[in-house]
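What follows is part of the complex, with its chains left where they were.
Just so it is clear, A and B label the chains in written order, and each chain counts residues from 1 on its own.
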């Protein structure tokens, strides 16, 4: 595998232990996360080469964040530094009927200073064969959007495969641009669409339902509107409650519709970053397998992520393949 | 909402982390609990005003207990201090087929010194509109019983609503008084009965079964015997094992019988104080909603409590209402 590029904000995650709330805690666990590094680190854990591009605070917190990426062998040589602080998010982990709660401190973070002039895309993409972007980055700030756009334009020109995960989160998008318009522009450079009916409806201004028939129709319409898009992958989560989910996936690759079986995640350890694990599994899988097996690989990777604390998917290729081969009963690895 | 009064012992809770036993631990977590402060703190977390009355040790442990109540904005200005130590309970948390175990050190605690002369009920009840009592307080010591009785008599005279949760625990009641007799006396001042068939049978010396028909009959007989009682609420717990319960509730308010659906608590985090969360939910709900919706609110509050570590129910009104509105699948609050 050649190098995958990810670009986006690195956040510090702070949460009390277990299901505790801040009000009943004196100590916190911290990790670093952010949808794009989650994808990047997971690909690196699959053995892929990954470079992450970001703007990170120029203090000991930023040093720690970069060291965290190095730890997972993600290339940090193109990261720039800023005098603003690193973005932070606070998390209280729910259980059963209690949802998890998140509070962000990111609106004036180091990443919010990112500007196109700060990233030398020509040199950054030199070894790249894949570029993954998400809808979070252009939602954060004008500079994030423009810098990403420049990178995508160059990547497209160089024939790099571009996966788009245009997650639409309405709480963001505060800097004055319209989500639909910006995401549409960025989708024009993208090859593979990872996302569901919500994102398609947002971009196309349609009202498709969650049915498989609608999914196929929506995918077709999406691919008509954005001719560069060749495949659409959708991960479906069924939540019994905060602690118990089921995961399956479906795809339309222009030729066939396929769907995986539900994977039953009876005891969730950590739900954060599971969508990112799906994207990372897909990026790895599409370079190794056919579309359907890639989607199975991504689903299994996503399911495994629910068993790791923190944002990172630690699963190796061997561990994901174990699930594809039917080993889901937890026999020991000695 | 006006002020709710709670009166009873504050206990320090000491337990090893997770499912560990003391014999395998070097460290403990501690909280403060006690059925009445559990109710009081939960009401305060709903936004209600609460004053707790107790007798607490005059050392740094007692200071910490009072500070704990202040933290939750419970009024502590009527608490008296004693040279005896604060009561303690030790807890080993079970799982699946293993029951939790509790060992008490409370028989000579600071609260055991409580005497009617130590509480100035007239001033303590000045702003009160609600008084909640439980069967634990009169079970502990003669002074607890007498002080509570004096408070109830005055509260009744002032037209304050009185909720009774006459939990009958046979391991207590060691100071020489008969539970049935004492509880009966105290029920004569009470307006709302929170408790199940066991408590009714204990007080009425009847043998009603758990069926809905018997519940209605028992409630009617209870309300005949204690004409001040206007409503009876009963929380029903179905335990698959220590880690998995279902909760529902039923009521007889003199006019109609109603029952809620089961709430399925598939992964219990902490089972302590869940009955108290039901009582607190009811006290809040009855001041805001009709009887049935109050009971639904109480059931959802009770279910949510199973997801918080410690004795305290941290749920806010918004969070409880989320469940009533059907959001039980744990979507994130961002």
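Criterion: contacts are C-beta pairs under 8 Å (C-beta built on N, C-alpha and C of every residue); 3 or more make two chains touch, one makes a residue touch a chain.
The model shown is predicted, which means the values in this text are computed figures rather than measured ones.
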Original post:
So we've got 2 copies placed here, but how many does the whole thing have in this file?
Top reply: 6
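Simple rule for what comes next: only the chains that are shown with their structure count from here on.
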Original post:
In the complex formed with chain B, which residues of chain A make contact?
Top reply: 18-21, 23-24, 94-102, 104, 169, 171, 239-244, 267
Original post:
Which bits of chain B are touching chain A when the two form their complex?
Top reply: 31, 71, 263-269, 300, 303-304, 306-310, 312, 314-315, 319, 322-323, 327-334
